[in-house]
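Here it is, the structure in full.
All protein chains of the complex are present and in place, except for one that has been dropped.
Chain lettering (A and B) follows the sequence in which the chains are written, and residue indices restart at 1 in each chain.
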Amino acid sequence: MTVQEVGRARRRKEDAKLLTGRTQWTDNLSRPGVLHVMFLRSPMAHARISRIDVSGARDLPGVVAAFSGQDFAGEQGSLPCAWPVTEDIVIPEHPPMAVSEVRYVGEAVACVVATDRYRAADALEAIEVDYEPLPAVVDMRQALADDGPKVHEAGNKAFSMKLTSGDVEAAFRDAPVVIDRTYVQQRLIPSAMEPRAVLVDTDGEAFTIWSATQIPHVLRVMLAVVTGIPEHKLRVIAPDVGGGFGSKLQVTAEEVLLLLLARRLGKPVKWLETRSEGNLTVHHGRDQIQHVRLAADADGRIRALRVDLLADMGAYLMLLTPGVPTLGAQMCNAIYKMDAYEFACTGVFTTKMPTDAYRGAGRPEATFVIERVMDELAAEIGVDPVEVRRRNWIRHDEFPFTTISGLTYDSGNYEAATERALSLFGYDKLRAEQNDRRDRGDPVQLGIGVSTYTEMCGLAPSRLLGAANFGAGGWEHASVRMLATGKVEVATGTTPHGQGHVTAWSQIVADALGVPFEDVAVLHGDTAIVPKGMDTYGSRSLAVGGVAVVRACEKVRDKARRLAAHLMECSPDDLEFEAGTFTVRGTESRRTIQELANAAFTAHDLPDGVEARLDSDATFDPENFSFPHGTHLCAVEVDTETGMVRIRSYVAVDDIGKVINPLIVDGQLHGGIAQGIAQALFEEAVYDADGNLLTTTMADYLLPSAADLPDFALDRTESPATSNPLGVKGVGEAGTIASTPAVVNAVVDALRPRGVRDIQMPCTPERVWRALAAQEREGGQG
Amino acid sequence: MIPAQFDYVRPGSVAEACRELASDEDAKALAGGQSLLPFLRLRLAYPSKLVDIGRLAELKGVHERGDHVHIGALATHDEVMRSPVVNAGCPLVALAVAQVADPAIRHRGTFGGSLAHADPAGDLPAVALALDAVFVAASEQGEREIPAAAFFVDYLESSLRQGEILAGVRIPKLGAGWGFHYEKFHRTAQAWAIVGVAAAVRRSNGSIAEARIGLTNMGPTPVRAHAAEAALRGAELGDQVRRACAEAAAGTAPPADLHAQPDYRRHLAEVLTGRAVRAAAGAG
Partner (left out) sequence: MPRITITVDGIKYEEDVEPRLLLVHLLRERLGRTGTPVGCDTSNCGACTVMLDGKSAKSCSVLAVQADGCDVVTIEGLGTNGTNGSMHPMQRAFHEEHALQCGYCTPGMVMAAIDLLRNDPEPSEETIRQGLEGNLCRCTGYCNIVRAVRRGAQEMGRAVNTP
């Protein structure tokens, strides 16, 4: 009897090399004769380049070449946008290196190629550029005004879309309760710990690209499309990648330019981003103005919800830029039932770094809007925020449930997760303490915030992506091969960068084939080793890629069964498979899967129609998204004298379906919650009125350290997904999606008796203090 | 990022170091480098030459000197924080230095370097000011004493002259009956103080006999809260102290930056001064 691997808290196979420094970060790699590239970047948000002279750089010691955008004009193409969300969307040309006009601070205008980085850094300062300033466009509302300055000739509106379901007007008419709020999703900098890096080598004809990317497969296709280099001449490798959170789900200017430089110079070239360069030029996240209106009955039952977004695209549309905010279309209604729903979104160009996917990508923003407004509804009708959710959510006996926005949620149990969370949190006791502090007029007030989120992940059914005008499919691929010696090699199309796929996939395969966990190797992240894949983002890897692994294992098992039947001269139906061994029912006759792998290798005695080697592959395309959900509760202490917010306790009960490895799941939630808290309290990318980014370093863009966060108490409930055979849903983004509104709800809850009903994120001490001061001036409300 | 080129010398004596610095106005002294290196890497500074004083034994160590503690310019934050001499003779310094940056930076960063950098957002300048520390500047001509009140001239500017290095700082010991507190207010543990308050308070019969208050990041230099100090003289703990501390920001010109506007900084200075004074007075 073997122990079942799935569900075990296996320690990770990935750890040993990471813990001992035997890593393969892109910057650790080199090639003989490698040359180092650095980019000169625009200090202006918006300007015409009237003159650029790189000759001064070319003359310096160690400098091999220097180029400006003009030098690439004929070959650099335009960086791709793969998600034209509407028919009439404006997708401006996006040259990897600016040629005549710059549209954000940090846009590359020239580059230097030198024998080492120190020489390259010096040479950048010898490049002369004259800029003719054009007006910066930083405010979305002003950008949409008719007479304002334009980012692109076609205007500042990228697209507008609207989804309507039910009679919204009727639902709002005569509604006893109408809540009308505007929220701001500040701009964030994803800040993966590993800066981006690219290395390209060539043999004169074909190219190998090592990049700190989440998407080697997508990148290969896109590099071929952008540069015209045939796809079969390109091999992309994502070696060890130090975090992504969506920021490495991109086809970047630097990847294209390094490829072109390698072609032009016939030499290996390498570029490493510095952090201050990265803060300017790794795509940003969020940045929306959210207008939300909610109509409800007097008892708090929702009649209708209307969400109108302005989404800052930045200066260009990158890979998924316009699609990110529109994901809210299906998500703003969240777990609630209602009669009518309207979602509208306008994408706006500004002279800032483009936005794109950042952990959660559209769903954190949507969850924030609905979970914040649910608290406002609760306050309006004088009901506990948990109770108002209970009155509106889909009951567990109503699944599968088709929502007002058209998604079908397959499973869930909001009651169970919420009950568990309330009890772990000690909700009633904390409410009592809150009342006590209010009564005493304690300068430190307690706030309690709840977020009963759901999300859609496991991206994605290809047919639905097609319907949404997405430029690719959502399938995933795996191949599983048993080696001659009985060990197993798995090639997965997912591309982990911290998620632990090697460990989790090993657990899945160990159970499916009855082999030891240690006997499984998992290969990934190299288009030559794993020819098919759609990579890692959108909490898709397990729910899509993991299922492909299961399917491939099933095929391997089927093949093994045919071979076993042949060798033991029985019918395949007479064979029992358990713990890696086929046994002829009722006999002692058996073959282990390892023996069969060897028999398939020697191929001395194969049945008709069975090819040599015990291996197979599979591609899985899900029928539906998956829908993790859960209840997060946060208690904060707000110092009303200084405005400082301190998280006192945080409880998360998540339902992510079946769990392969609880250790990895908890880790994903911990990290996700921390990033969501960081949006609520700490992080903000700030541009000034001239379009200069002020938060260019980690000294200005505040990431929380261990000293700034509490421990999180986690638990799970389990409603298996019905859309895939593993019953899994995905966990990569859930924590981030859930936590931000829980924290802000808690902050506002602490201050509500003083008349405060919103604090813009991040809830800095100064903002809290100003909100309190403003209420004091107005005389407060009790 | 990568620093621009510079020359490097490692003189064997303070006199030699001063000579190097005197002969080149673009030369800079390098001690621990914890403030300077990030500046160089971001290419915010282009010194012609770094004069590495980091190994000069004359500038090292913490010394008990009767009525004061002499902290050598090269004493690291970590060394100062753990020094029994400092903890006994000038505990306010120990309290504040423990809040400078993080452990790894405290291992390399020096007490003198941090003060000579003259960053009003740093934690130590306000402490030195509150304690009326005496700065000892060395040059080829010998040593010169600079009172703290005259040391900090402007944002990132001290009264050290070309060819001078900070050799050490004398922290006068305050007698019995004094209590101390450093109240640092920042958004994350790594972030610079939005406002900091260094308070030394002498109590007598339940009221404040004397208070010295230095403010971090309330102007282009660290500042003394003179008005609050005056108002605190003789104030009883409670409402009187609260009213006195409301004077803390009087006369200050706090900066506006990413993390706070001047009016908020003034408000914080008042609240935090109250907290620092109460804590220093042993009243929580």
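We adopt the following convention: contacts are C-beta pairs under 8 Å (C-beta built on N, C-alpha and C of every residue); 3 or more make two chains touch, one makes a residue touch a chain.
Since this is a predicted model, take the numbers as computed values, not measurements.
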Across B:50, B:118, B:199 or B:228, the one contacting the chain not displayed is B:50
Of B:38, B:91, B:220 or B:262, the residue touching the omitted chain is B:38
Per the whole complex, from A:42, A:191, A:333 or A:367 the residue touching the absent chain is A:191
Touching the hidden chain, out of A:383, A:663, A:686 or A:773, is A:663
Against the hidden chain, chain B presents residues 1-8, 10, 30, 33-34, 37-38, 40-42, 50, 52, 54, 78, 82, 101-105, 107-108, 189-190
Had the left-out chain been drawn, it would touch chain A at residues 11-12, 14-16, 18-23, 25, 27-28, 118, 191-195, 240-243, 245, 274-276, 497-500, 663-664, 666-668, 670-675, 697-699, 703, 705-707, 709, 711-712, 735
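Everything that follows uses one rule, which is that only the chains that are shown with their structure count from here on.
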Between chain A and chain B, the Cα-mean centres are separated in Å by 43
Note: in the complex, chain A contacts chain B through residues 117-118, 121-122, 125, 274, 276-277, 641-642, 644, 682, 686, 694-695, 697-700, 702-705, 707-708, 764-766, 769-770
The residues of chain B that touch chain A in their complex are 1-2, 4-5, 38, 42, 185, 187-192, 194, 258-261, 264, 267-268, 271-272
